[in-house]
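Removed from the display is one protein chain of the complex; every other protein chain stays in position.
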């Protein structure tokens, strides 16, 4: 499908790419029937399972959007990326990584088993719930609002607007996520928490409940693709070292127990959430032929029907298809 | 240390790089005291723990070698990369990946626990022993020599010479590696083995016992960096899809239970063996400033003193240092 | 030491036994130095580690008491025996055992791992915390006081007085036992809890915090030894079937991960708590020679210095010594 040495930034080629993405969104929308929306938080159950949308932003400024792009949804586990970035920026990478490891686990998204298996050791990585809650406890501030402030600030800096909390989802999570409360008490017992448990969990549920769109995810993604620098303004938003670590963690641990398969078959850093969102990051790459978004791009996908591993079923297939066709792999 | 827009391929810069690498090999050689040579195979114990050598080959033909480069050593777990490549090339990627998963485990190099934990499922990935032995059982041939032939052929194609078996090490492994025999019988019981167990284990111990040098590893690495194509002759040696999968597996599962840390802090696909060898692969990358080996390179390292995870202790530090300085990361 | 066909109930022999027990209490009191008091609940830390006391009551009415018998302490895990009995008496054995299994685990007293390992299955047995909290949730009543009432009633019926709550310990447990809260939320998530979590945990912490003495434990023990019938009044206090099940559970699961060793070397049903209490039950037994307490007895032991498994270090040795000498084993 991709034509040799084309310059993909021309208006004509952009149209061509747009049509191409439209086609595949239509195609994969049918795949939503194979999955089902998350049901462990009551409000998430109400999502329309047939939605599918994608937004792609290149470091060169090219944008392709298709499908249900205007639908907002909550960050859920994608927020683990943001709280980890903020924690590293405020406490230092060393401080954080002394307390949370960076090893993948091969375990399911809802496992708490590994917490205990290695006994006195630290949580496996910042993208399992135990690790993410520990990271959240290391955010500065005495209330959940104080802890949330730097996350909102970072988002505002990246998105140009301040996203808002989905209060209904937040309250639903806060009142129903018993597994996270179990993990929280376990972390408290084992001495990992650095803030009051309730404030930590409030913060954690709030960060999960921020409303976002695929455009926002693509925008965050393109900044990460560009090593933390805003490609438009050329200003550093996230330190390069932090951006690099985050991309490595996304590749090794970002897709629950499908992380290895996603790394192998798609090969781009990505992080999913049970609301059906996925953020993917394609750093600039070298290829012999001219390919779309070669100088790097961020991708946001949304499709609330999930596979059994907790990833958007149509979203992951759409992403895999496009990433393969455009050879977005980091390898 | 790296100077802006220098063209690193000039003779003068090559000298400069060579000195630089020499300095760091000397520096990290002292770190060999922090580790110790593998002792679970009698003959490996005899290795000189103070050895340290590195070889780097760029896709552009530039070569840097330093330290104990003439020392040969056995492939050990690095051979898992080769048998997996050969199995994919002869049986097809789909056939192999239907039988062995590609998920990282977070487990130690000598664990057999995960084999059973997920019960009827397949071995976690081709780089844990259970997965590697399963892959070896899928090599074609009725004897271990027949099964080894395509591995030797592939090596000969890449290296320009046919490496030889270290018979002493092979016999030592064959007669002493009881854990692999345990895993083998377990795989037999659970129906994963596709060849006779003894022939499979013979083959497995033989592939582990092939003599190799850091130059050889660098040469294999640069071909993988170049997506399977020999950068000199421009001929395909390994299909691109296979090369990509191997690099993804190396990044997520290549360094035992330090894989996540290596991906996070170094960010290049790599595979280690308990003989003290490491192969690393830096695909071509895009950077604003001019950096050494930007068009990709392969790296071979050897240092038999190991850390507690089974990786060369000085080798991993040297690799981490150089990869950071030259920004070899795929992210 | 034991003299052939003596009738151990004569006054003279009673004195002889009393002296014997006194001697061994003095001897094993020195062993308290090998252990240390529980520290995971702040108030338990304040216990005097050198205390050691024992009380033995035979079905024939003979009583031997020695050491620190007047010291009261809290039931802690020994209360699991009582809540299980009450739950079986009010809801029926079948109802309870459909929801909690009766398999030993081999796991440590503070493990939560097994909860998840068998996934959808029920907690391993009523004497691991997950099982005990589940049992407590099945007690009838809408408040913790309502749920506690039948436990107090049963105790009053057995002891002749109504024991009281140690409010300080209760509040200390309630405010500090994060592991039990973790388990509680996990049980809530997985659907095992049959009452509100907070009320269940309040009840659980209250049952653990009932003040008791070694005389009380011996008295409860002798009723269990007598298959649930008060040996004095000949009235049934606990149905025989329930008494039998409890004794079987004590033998297989009563001493944390030393249960197998206690069954093997001592051979009597027993249950320990981290306050340092142990209740042991010797059913009537047949022996060729005449031995003390042959028609069965209950034993209460108290010694707050614990071994690493959470059992009273001197208490378990004293119990083992006496049980061996008098051949109390059920086997």
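The first chain written gets the first letter, and so on, giving A, B and C; residue counts start at 1 in each chain.
Throughout what follows, a contact is a pair of C-beta atoms (placed from the backbone, for glycine too) under 8 Å apart; a residue touches a chain by one contact, two chains touch by 3 or more.
It should be emphasised that the depicted structure is a prediction, and the values quoted were computed from it without experimental measurement.
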item: Visible contact partners (per top-of-document touch definition) of the missing chain; value: B, C
item: Hidden-chain contact residue, picked from the options B:183, B:199 or B:223; value: B:183
item: Sole residue of C:105, C:144 or C:275 that reaches the chain not shown, by the stated touch rule; value: C:105
item: Of C:259, C:272 or C:312, the one touching the omitted chain in the full complex; value: C:259
item: Positions on chain B where the hidden chain makes contact; value: 111-113, 116-117, 178-179, 181-186, 188-189
item: Contact footprint on chain C, counting only the chain that is left out; value: 97, 101-106, 114, 124-125, 243-245, 247-249, 251-253, 257-261, 263-265, 267, 269, 283-286, 295-296, 329-331
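To be clear about the criterion, only the chains that are shown with their structure count from here on.
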item: Topology of the chain contact graph, where touching chains are joined (line, ring, star, complete, other); value: line
item: Most widely separated chain from chain C, with each centre as the mean of CA atoms; value: B
item: Same or different contact residues where chain C meets its copy chain A, judged by the half mark; value: same
item: Centroid distance [mean C-alpha coordinates] between chain C and chain B, Å; value: 57
item: Between chain C and chain A, distance of the C-alpha-averaged centres to the nearest whole Å; value: 50
item: Chain B, residues touching no fewer than two other chains; value: none
